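One structure is given below, represented as structure tokens, and several questions about it will come after.
One protein chain is absent from this view; the other protein chains keep their places.
By letter and in written order, the chains are A and B; residue numbering begins at 1 in each of them.
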Amino acid sequence: MLELRLVQGSLLKKVLEAIKDLVNDANFDCSSSGFSLQAMDSSHVALVALLLRAEGFEHYRCDRNTSMGMNLGNMSKMLKCAGNDDIITIKGDDGSDTVTFMFESPTQDKIADFEMKLMDIDSEHLGIPEAEYQAIVTMPSSEFARICKDLASIGDTVVISVTKEGVKFSTRGDIGTANIVLRQNTTVDKPEDATVIEMNEPVSLTFALRYMNSFTKATSLSNTVKISLSSELPVVVEYKIAEMGYVRFYLAPKIEEDEDENETKPKV
Amino acid sequence: MLELRLVQGSLLKKVLEAIKDLVNDANFDCSSSGFSLQAMDSSHVALVALLLRAEGFEHYRCDRNTSMGMNLGNMSKMLKCAGNDDIITIKGDDGSDTVTFMFESPTQDKIADFEMKLMDIDSEHLGIPEAEYQAIVTMPSSEFARICKDLASIGDTVVISVTKEGVKFSTRGDIGTANIVLRQNTTVDKPEDATVIEMNEPVSLTFALRYMNSFTKATSLSNTVKISLSSELPVVVEYKIAEMGYVRFYLAPKIEEDEDENETKPKV
Partner (left out) sequence: MLELRLVQGSLLKKVLEAIKDLVNDANFDCSSSGFSLQAMDSSHVALVALLLRAEGFEHYRCDRNTSMGMNLGNMSKMLKCAGNDDIITIKGDDGSDTVTFMFESPTQDKIADFEMKLMDIDSEHLGIPEAEYQAIVTMPSSEFARICKDLASIGDTVVISVTKEGVKFSTRGDIGTANIVLRQNTTVDKPEDATVIEMNEPVSLTFALRYMNSFTKATSLSNTVKISLSSELPVVVEYKIAEMGYVRFYLAPKIEEDEDENETKPKV
């Protein structure tokens, strides 16, 4: 028996919008500690990890660990039918091959039940070790989304370079080159407008803009995004979900070998 | 000689938006009592009836009963050229094969005349008898539109079931099932937010969502929609037009015969 009642149902709607284009089918794992998901994107390049901690739900009952295979496109279709102010409850019975999403309007005058068939999905759960990163950039999520979108109109890859002074995003394409520099800035009126750089050593890494732009679909979940960079590790792009969890996207850097590309290595 | 001056011209713009996708060509009938239309949709499944009473016009002159065949797509193109605050006057001369729409801006600084060719259209006027309905649901039109749109993302038909407590809208499709229950609720701040159920006996009928979604194009005409249901009769979906008339859509229920479908018969 599974019953997870989320008062701020819009969070679950936004989570699905954030990941449904990247991942087609995935297992949602439910344990006493929370509701989570880990999945590779369909081209097996990027990894998504979602956590919604049990404490974040108004009511959280999960009698035993359960894994529910869902088609995220279909799940998203159903969640789109929930109002933005609706309370969403996820319900499952042990051994059942369906899951039910219940949407309650704030006034309780409208109650909807959407029942979806579950799927059998093979998946391995990767252990993601805690790691030390060379640099961590925290910045407004809308600014990061804007930069990824803007650079994608010029080129296919972005070089992210961090120094103590700031972070530089660079690209080049047929029509020219672009460099966008954000200065570290912590003296802002609203904390979410800050750009904060925690750096152990300078780092400069190249990523496919296509994936970065996919990750920014999570922008509505959080005012800020945290980007953790290290030469030997996939980048982590993390959006916090209220006080209850996160969506994290992992993407391996591209290895740049040809000389022309190296010329674009940015100096912030 | 025909001259109908409608100060709130936006109503006529909205009427055309409501019906132009359902009906291609139709006769508008003009008599001393009002301006009306009755037409089957192009697949001859649904019926539209429009009435704008003479009293609703600032000036209403119709020397003799006239029927004007119009292409609603073309008429809509012309009415889209009227501003939302414009006064619209419909003008016709006896025996003329054109109709003129005149648009006057509120300041009278801009006056437009659009002249459209009339068409010869065969049509029978069906007498629609007044009828007793088993149940009549009055509800916010935007809520009805939202429900029809949401259910259409899951299935093709909607079962509407009414009991004293409320009205249930159900569907099923490849990805699962959906049930949305609205409770009768008359204690609302604004009367147009109420869901009111007048019921003689419980009723449960199935309709094609495609048509229901067409009808909801009339949502902008009225804050509320009235749905009249009876097992032996087409459903009537009615949108009032200010104090001057209505658009009514009629659609026959689908006969459900197979057992699986019957399982979905909803119990509110």
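Note that in this section a contact is a pair of C-beta atoms (placed from the backbone, for glycine too) under 8 Å apart; a residue touches a chain by one contact, two chains touch by 3 or more.
Keep in mind that what you see is a predicted model, and the values were worked out from it rather than measured.
Participant: Determine which one of B:S10, B:Q38, B:N71 or B:S161 touches the chain that has been left out.
Facilitator: In the complete complex, the chain left out is touched by residue B:N71.
Participant: Can you tell me which of A:V7, A:V45, A:M119 or A:I154 touches the chain that was removed from the display?
Facilitator: A:I154
Participant: Of A:N24, A:S42, A:Q108 or A:T177, which sits in contact with the chain we cannot see?
Facilitator: A:T177
Participant: From the list B:V7, B:V45, B:A112 or B:A194, which touches the chain that is not on show?
Facilitator: B:A112
Participant: Give me the chain B residues in contact with the hidden chain, please.
Facilitator: Touching the missing chain: residues 71, 74, 77-78, 80-81, 98, 107-117.
Participant: In terms of residues, what is the contact footprint of the unshown chain on chain A?
Facilitator: These residues touch the chain not displayed: 143, 150-151, 153-154, 175-183, 185, 195.
As a working rule, only the chains that are shown with their structure count from here on.
Participant: Since chain A and chain B are copies of the same chain sequence, what is the angle of the rotation superposing the Cα atoms of one on the other, rounded to the nearest 5°?
Facilitator: Fitting chain A to chain B on C-alpha atoms yields 120 degrees.
Participant: Where the CA atoms of chain A average out and where those of chain B average out, how many Å apart are those spots?
Facilitator: Distance between chain centres, rounded to whole Å: 44 Å.
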